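For reference, the structure I am asking about is given below.
Omission of a single protein chain aside, the complex is shown with its protein chains in their original locations.
Every chain is named by a letter (A, B and C) in the order it is written, and numbering of its residues begins at 1.
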Amino acid sequence: MTQDGDGLRDSSMEGSELHRRLTAIWSTPSGLWGALSTVDHKIIGRRYVTTAFVFLALGGVLSLLIRLQLAQPEARFIGPDRYNQIFTMHGTNMMFLFAVPVMQAMAIYLVPLMVGTRNIAFPRLNAFSYWVYLAGGLLLWIAFAVDTGPDVGWFAYVPLAGPEYGAGKRADIWAQMITFTEVSALAVAVEIVVTVFKQRAPGMSLDRIPLFVWSMLVTSFLVIMAMPAIMVASSSLILDRLVGTHFFNPAEGGDVLLWQHLFWFFGHPEVYIIFLPAVGMVSTIVATFTRRPVFGYLGMVMALIATGVLAFGLWVHHMFVAGLPRLGESFFTASSMAIAVPAGLQIFCWLATMWAGRPVFKTPFLFVIGFMVIFVIGGLTGVMVASVPFDTQVHDTYFVVAHFHYVLVGGAVFPLLGAVYYWFPKFTGRMMSETLGRWIFGLIFTGFNLTFFPMHILGLQGMPRRIYTYQPEMPWSGLNLFISLSAVILALGFLLFFVDAIRSARSGSLAPANPWGARTLEWATSSPPPPYNFARLPVVDRLDPLSDDIEAVPVASGLRVDRRELLTSSVVHASPEAREASPGDSIWPLWAALASTLMLIWSIFSPWAVVWGSIPLAITLIGWFWPKGVPEDEA
Amino acid sequence: MKDKVVIDLAHLPPHGLGTASQSWWGTLAFMLIEGTGFALAIVVYLYLMSLAPQWPLDAAPPDLVAGTTLTVFLVLSVLPNILVNRWARQQDLRKVRIGLIVMSLVGIVPLILRAFEFPAMHIKWDQNAYGSIVWVMLGLHTTHILTDLVETLVLTCLMFSRHADNPRRFGDVNDNAMYWNFVVATWLPMYACLYWVPRL
Amino acid sequence: MKTHRALPLSVLVLASGCGGYQSALGAKGAPAIHVEHLIVGIVAVCTVIWILVMMMLVLALVRARRSVASQATGSEKPLTVAVSAAIAATVVIIAGMTIASFYTTRNIGLPDSTALTITVRGQQWWWQVFYADSPAGPGFQTANEIHIPVGRDVRLRLESPDVIHSFWVPSLAGKQDLVPGRTNSLLLRAEKPGVYRGQCAEFCGLQHSHMAILVIAETQAAFEGWAATQRLDAAGSADPDIAAGQASFMAKPCAACHTVRGTPAGGTTGPDLTHVGGRRTIAAGLLETTRGSLAAWIADPQTLKPGNNMPMVPLTSIELRNISAYMESLK
Partner (left out) sequence: MAEKVSSSSKAVFALAGVLFLAASGAILGWFRQPRELRLDPPLSANLDRIKLMPNGISGSPPESYFAIGKPYESDAWNLSQGKRLYAWFGCGSCHGDGRGGVGPSFLDGWWLYGPEMVSIVASIRDGRPHGMPAFRDRMTSEQIWQLAGYVQTIGSYKPKVAAPSRNDDRQTRPAENRGPAKILFDEGPAGVHPDQGPTP
């Protein structure tokens, strides 16, 4: 069936000629049009990361406003209406516009490189997912800017977010922003699953997949299984609000707690969707900076999968005080505590790796050490809130605020910052500053602990979450002032981080292909990689294909250079199956994203938007998939 | 770092079919997403039922005629669908063209039957939670029929265009056939839930 | 790093030192005391674990730095044993915590019968409290203040007519949500007489921050005396200011939302004010009850508690003074 033997092959091509031809076929044209129509996973991944960090900065500004208001009792700096918008925006923004997208964004950039392929699977879907994500973020922030930001909390409990108590379109904007980000997250999850399953370099069997790729694979499955729940929930909410369905109306057979079940069936796995990629980053950084592979590869993979499975059996621990039967709750106590086993296993394996390795204390590794210190606290307070009686006292207090910041900032943002320092040379071709990096780590580590540790105490002292102020007679003002001042240190650390990142991207010292002596495939190509990633696809015969004793990287030849071509391989053994075309640049994903945006925003106002808005969407999708007669469209 | 060519891939086919193609896996992943959505809708239905004093809430059980006819029709539609799938695998363009025209027509019939299913529920979406969930379940499944119908129509046009005779197009037909089977398969538990659970 | 190691310990010291009248530590009621024991136990165990893990981390980093050559020779077997042992220890510890948690759950559950049942309805943004009919007399309604006899089991029936609230008086018991369409229950029991503050712990809208409740635990006799007073209608007064205040109250929009038993005022939207002057605070714990604070509140409720449902009623200064006097007189 190989009737097309006529394509131009790379087999006997010289390096420079190969480079010229591959560049011609894979590169993104310059200019606005090229930027809008590119499907290069590296360009889109960088865009995604940058956008997510912009949202991080905006969310950080909101948190400073919160701290300003809470620095003293009965402060009048921000009124309750604006304050409720601010904390809702902070949570929503950090979870849906920063944490999940940034982890997926790192994967969009890194996974194809780490598995040794030339582009992500479904690259046009990838472009589409970015535009949809951007539109969702703009919707939320523009709404907030015009004083129509959601004010119902990031978990938008009904009936407060429901039709009767959530006046106006604020809650609808929240719910529809969810749809935007979920569509984009689901799309990316599918791309990553298929990339990992089908596009691994020849020989990269399941037991040779880098741990970061494993973590993203498990994360993507979590996204696929968990996010439909929030889509069902937010759609039901919009229907209740717009056309008068009764999902959450107890007077007509609906149920208020149904919302909480649906939300947390998504919401708890969400935590692991954010945390598991960080686990992969930590494993990668630990391996590189201890100069040895991570101890217990199989155990680490099993722990990832076990965490992913257990993640779906924990959601009720967010509802311990909602009045569910106590016996059922005890089951969820047990399952919530059980997740400490795989988490513990990972911690112990990293410790063992450090024990047996030769640590090099570079900035990425410092962030990993900071992660260990902070995340263990977050994990232990997680065990605490898993206990029903314990939780009845700390649920919805600042203890929980402290807990999840220890888990999410300690467990995910610290590894992420480490990962940015680690992969920055690959992303940009330039190194970040090691000196500044140490300062930044010091400021963020100190600022973080001083800011969030006292919140545990405030919670036990009875300070609830989400209050816009507190009365002077409560014994909380001292610690609150202390926290607000400490937040300045933390903010300074992040400010310096942004300064360093921007400065280094423009004028950092030039990076070699493999500045850290790392052993995964993304370091086998130049920094930054060429548009085609690898001139010849690498062949893998071990877990760490760039280990020190390798003299020349084994590669494969025989791919065409007159169309975008990559290799598909079998799921288990990664033995080559076909030379596959990878779609070229296209503007249609952007049009499809704009059509989706039109339909989704319109449907906040009218149910008919789903009918009429689907027409332009269908047109753009047909335009997207209709063959254009280019070599990539044919086989 | 230096390269060392160890294998040559020139002999491989220029496009993978079935499990060797990415789009097959992509379709599977999207089916997993949507399947989770359907499963959740059924869970919501059963959850609301568990809370209700009687079920259906303030309504007679749905009439069986439209829904059962649709179910039988959907199950039967799998036959031509399997044939189209087989012809596409054999890359028999003429048969695939005929099959796709048949499947396009087959895709329209359920929409007509569906129009009779909504009134057969004896309730509107805004009357109570039972009405809300049955309308949403029917609506959710209808969008899937509609989506697949549009996809089939587009593919039919495509197979009559100059792009038709190409393994990649036949792969698309395979994926579309797989998706139709999925649309049928998801309907069966929904049918049992909507029409028979209220009669238990 | 040293300060951080000391921090988990200091949390115990610090927090138990300042167990105020709204604190999970320094509990004064049986359920909260059980939970406090559990909290202290689990926090202590976790602190030890954290210290051990941090010691391992420091040792691993320091050791490896010192002995660069050693790692090549060592086999991985000791590490495997160590990691396995650590995991086994994790399993044992979390099993222990699960069991401890389970027993505490049983201890804080509601007994089959309680001395008193009080219905609490959370509203945006105040607490409506119903005492049921009892042999001592008919039931009555009050707001934002619960009196209970000390040393007795009290069952709270928790309901909400609007959004979800959460009843939380940390010194006496853990929290329990008030969920529209459902009725939840909570065991309350005070071991010592005292005033215990609580506040809504589930975000419920604009004034979630100002939705406090006081639980006043007193001896059986004092409690019965208080209940007897609450059952009475509002007493009239000969004082001309108070009488004028009452007249204004009835003529102005006040009576449309508030009930004062024994008068024509029978509104049900706002709190029952029959004995408002006898309560310690007004506006759900916002201000102490004094004539001045009453006047301030009535004059401009939207500045003191923006977004709450009490409108700003235009009053002359004399009307304001008289109505405040009237309110204060309703002991």
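Rule of thumb we're sticking to: a residue touches a chain if its C-beta (ideal position, glycine included) is under 8 Å from a C-beta of that chain, and two chains touch if they have at least 3 such contacts.
As the structure is a prediction and not an experimental result, all values here were calculated from the model.
The chain omitted from view is touched by exactly one of A:587, A:609 or A:622, namely A:587. For the chain missing from the display, the contacting residue among C:180, C:198, C:245 or C:277 is C:180, taking the whole complex into account. When the missing chain is restored to the complex, the residue among A:8, A:61 or A:142 that touches it is A:142.
Subunit C residues in contact with the hidden partner, per the touch definition given at the top, are 180, 206, 251-253, 255-257, 269, 300, 302-303, 306-307, 309, 311-314. Mapped onto subunit A, the interface with the missing chain covers residues 25, 32-33, 37, 79-81, 138-139, 142-143, 146-148, 159, 162-164, 167-170, 240-244, 246, 248-252, 584-587, 590, 594, 597-598, 601, 605, 628, 630.
Summarising the interface, subunit B meets the missing chain with residues 126-128.
The working rule: only the chains that are shown with their structure count from here on.
Averaged C-alpha coordinates put the centre of subunit A at 37 Å from the centre of subunit C. We define each chain's centre as the mean of its Cα atoms; on that basis subunit B and subunit C are separated by 52 Å. Subunit A and subunit B have CA centres that are 30 Å apart. Residues of subunit B in contact with at least two other chains: none.
Within the complex formed with subunit B, the subunit A residues making contact are 1-2, 4, 7, 9, 11, 121-122, 186, 189-190, 193-194, 197-199, 202, 224-225, 227-229, 231-232, 235-236, 239-240, 243-247, 249, 252-255, 258, 261-262, 513-514, 524, 535-537, 539, 546, 550-560, 565, 567-568, 570-571, 576-581, 618, 622, 625-627, 629, 633-635. Contacts from subunit C toward subunit A in the complex involve residues 1, 4, 7-8, 11, 14-15, 18-20, 22-25, 32, 34-35, 38-39, 42-43, 46, 49-50, 53-54, 56-57, 59-61, 63-65, 68, 71, 74, 76, 79-80, 82-83, 86-87, 90-91, 94, 97-98, 100-102, 104-105, 108-109, 158, 162-164, 166, 168, 170, 173-177, 179-182, 184, 197-210, 212, 285-286, 306-307. Put simply, subunit B touches subunit A in their complex at residues 1-16, 19-22, 25-26, 29-30, 32-34, 36-37, 40-41, 44, 47-48, 51-52, 57, 125-133, 135-136, 150, 154, 158, 161-163, 166-169.
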